[in-house]
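One structure below.
Heads up, one of the protein chains got dropped from this complex, but the rest are sitting where they should.
Chain IDs A, B and C follow the sequence of writing; residue 1 opens each chain.
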Amino acid sequence: MSDLRDLYQEVILDHGKNPRNFRKLEDADHQAEGNNPLCGDRINLYLKMDGEVITDIGFQGRGCAISTASASMMTESVKGKTRAEVEALFQRFHELVTGEAEAPPGAPELGKLTVFAGVRDYPIRVKCATLPWHTLRAALEEKREPVSTE
Amino acid sequence: MSDLRDLYQEVILDHGKNPRNFRKLEDADHQAEGNNPLCGDRINLYLKMDGEVITDIGFQGRGCAISTASASMMTESVKGKTRAEVEALFQRFHELVTGEAEAPPGAPELGKLTVFAGVRDYPIRVKCATLPWHTLRAALEEKREPVSTE
Amino acid sequence: MLDVQAIRKDFDILGREMRGKPLVYLDNAATTQKPRVVIEALVEYYQNYNANIHRGIYYLSELATEKYEHVREKTARFIGAPDPATIIFTRNATEAINLVAYAWGRQYIEPGDEIVLTEMEHHSNLVPWQLLAQEKGARLRHIGITEDGRLALDDLDEIITERTKLLSITRMSNVLGTINPVKPLIDRAHAKGAVCLIDGAQGVPHLPTRVLELDCDFLAFSAHKMLGPTGVGVLYGKREWLERMPPFLGGGDMISRVWLDRATWNKLPWKYEAGTPNIADVIAFGAALDYLEQIGMEAVQAHERELTAYALEQLSRVPGIRIFGPRHVEHRGGVISFDLEGIHPHDIGQLLDAEGVAIRAGHHCCQPLMERLDVSATARASFYIYNTEEEVDRLVAAVRKVERVFSRAVS
Partner (left out) sequence: MLDVQAIRKDFDILGREMRGKPLVYLDNAATTQKPRVVIEALVEYYQNYNANIHRGIYYLSELATEKYEHVREKTARFIGAPDPATIIFTRNATEAINLVAYAWGRQYIEPGDEIVLTEMEHHSNLVPWQLLAQEKGARLRHIGITEDGRLALDDLDEIITERTKLLSITRMSNVLGTINPVKPLIDRAHAKGAVCLIDGAQGVPHLPTRVLELDCDFLAFSAHKMLGPTGVGVLYGKREWLERMPPFLGGGDMISRVWLDRATWNKLPWKYEAGTPNIADVIAFGAALDYLEQIGMEAVQAHERELTAYALEQLSRVPGIRIFGPRHVEHRGGVISFDLEGIHPHDIGQLLDAEGVAIRAGHHCCQPLMERLDVSATARASFYIYNTEEEVDRLVAAVRKVERVFSRAVS
């Protein structure tokens, strides 16, 4: 499965199997639900904010390795960031996985998230990788309707 | 139009242009309406019977050369015939135009009607040739519903 | 101008014979022929990447999905619709109109409402509204036609009123060739608050179409009348209507979530595409659109107009002929209905067939119009990009021959 190594990198497989921050925050002050209509997978995202800054974040739901790893690594990346920083990060991530921009591996802002670069060759899986991010944005905007990735 | 000579024989063109018995019988005791759903053409048939014998017959309506000629020549052939004779004649005519049986030109029962043998090569026109006959049978059976050729 | 000889080379069927004579195909209003690229697109699909689309996670399915959805974008561009999600693929124009009659009509038409049609509509733009009107207790109104086959606009104020909920009219008559002034009619109907559907089955294949300029709420047409395969129709609809309307057919692909007793709907356009779509033919339709776009719809229209002017002139000299529809070529597309005195159109068609000339004879799915013209049928020749003046000459010669054969019989 040589070509697939790019998609299923070790770190993705690891986060897919052992997602970090996989928990409901009982005292969340922001939350949102996201779903991927293509596969029916869902994610619930919970946030605690201090002003503009995300102080805690957790998620639950079921999804594939890509979406679970993306959610897991996203929670790690955004903790302690402001809304504006998250938004900027989302833009870079989106460019990375859709292949709109060539992010050199290790692009400073993205950090470990560059492992998702392989997704760009699998259009259907782009939705998997971005689902947690769309849901995060919805939580920040306090959307009530579940968001979906289309 | 050499191949078409068989279909549009002189006698058919003549009856098509100058149909015989093209009139409504005001004192008809049997009548029926027929229509060809393929083209929307219609024919009205009027009969006077004496017991089992057709003593007078007329038709009206609009149709192509084939159906008009067929109606015209049919009226000439069945006048004076009994129901049973008409039914036998219809069977022979049907075999002729559908090509189910090879009727040698001038087959005695069919008489002049053998000019319709050419119809067999044009499946769509079989309905034109048989429309008057279906309508005649309906008139004999005193059907109230308009008949159609399918 | 079109390079018609080059175009003809793309259509193998035009080189074949019919009844031993070179085929002259003049039944384009019924269906057009298909260029080689369209046929090849079908073969390529089935030989290389046939797979069911949407949600397939393997390469063939991804490719098929991408190609299928790409044709939606092409279709949108072809009619000037900015948003591909407003393009719904159906089986044919007829189904597209029925979709509106069911999904929009059952929701928004109420007793006493009026639906405005014309006397020249195709059965496909009459019967769905009759069924709807009967079900809802609505009333059908019909814009009449003038002696030369144009819409009679004099008493329009009485027909399009506050009670009008829908105006559904053809862009171009498939019998008379009349090109209708749909834009001012749409404006008038909109001013009264009505919704407007354009039956583009004849319009879209022959005239440049910009839905935003027309401002129609819905537009229906068929791929097979514009070089595409059979089995594909298109419904364009304004997003606001497509969002508000309930779905039409229920099933796979048109849903978002399904429970045993209820369901929620997919986004546009999939909300209206239930079950496995006609994948191969939609993809091949893309090749037809490319072909037409390369020629340019202005050029298509100009070519047909020239041919029609020539045919009208030549045909009008045939003894006993009667030509229906507008006298001036600016008011018509490449469709010419005619009859010959005392000769049934089916006999004309049969005799032309023997000459290798394929035309249509019949009511052309416009029985009320036949009634209005006081005929049971007409003979109809209709042109497309590959037809030539020589073919018109063959038509005219054949029609003259019909006339001679039959006049012999009168003597």
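Basically, a contact is a pair of C-beta atoms (placed from the backbone, for glycine too) under 8 Å apart; a residue touches a chain by one contact, two chains touch by 3 or more.
Remember, it's a predicted structure, so these values are computed and weren't measured experimentally.
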## Note on the structure
Visible partners of the omitted chain are A, B, C
### Message
Of the residues C:307, C:358 or C:392, I need the one that contacts the missing chain.
### Response
C:358
### Query
Among A:24, A:62 or A:112, which residue is in contact with the omitted chain in the full complex?
A:62
### Message
One chain isn't shown here. Among C:149, C:177, C:203 or C:229, which residue touches it?
### Response
C:229
### Query
Hey, which chain C residues sit against the chain that's not shown?
12-13, 16, 18-19, 23, 25, 27, 30-31, 33-34, 38-39, 42-43, 46-52, 55-61, 91-95, 97-98, 101-102, 117, 119, 122-128, 130-131, 133-134, 140, 142, 222, 224, 229-233, 247, 249-255, 257-263, 274-281, 346, 349-350, 352-353, 357-362, 365, 367-368, 371
### Message
On chain B, where is the contact patch with the chain that was removed from view?
### Response
37-40, 122-124, 148, 150
### Task
List the residues of chain A that touch the chain left out of this view.
1, 3-4, 7-8, 10, 13-14, 16-18, 38-41, 62-66, 68, 122, 125, 128
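Keep this in mind: only the chains that are shown with their structure count from here on.
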### Query
Just how far, in Å, is the C-alpha centre of chain B from the one of chain A?
80
### Message
Roughly how far is chain A from chain C, centre to centre by C-alpha average, rounded to an integer in Å?
### Response
47
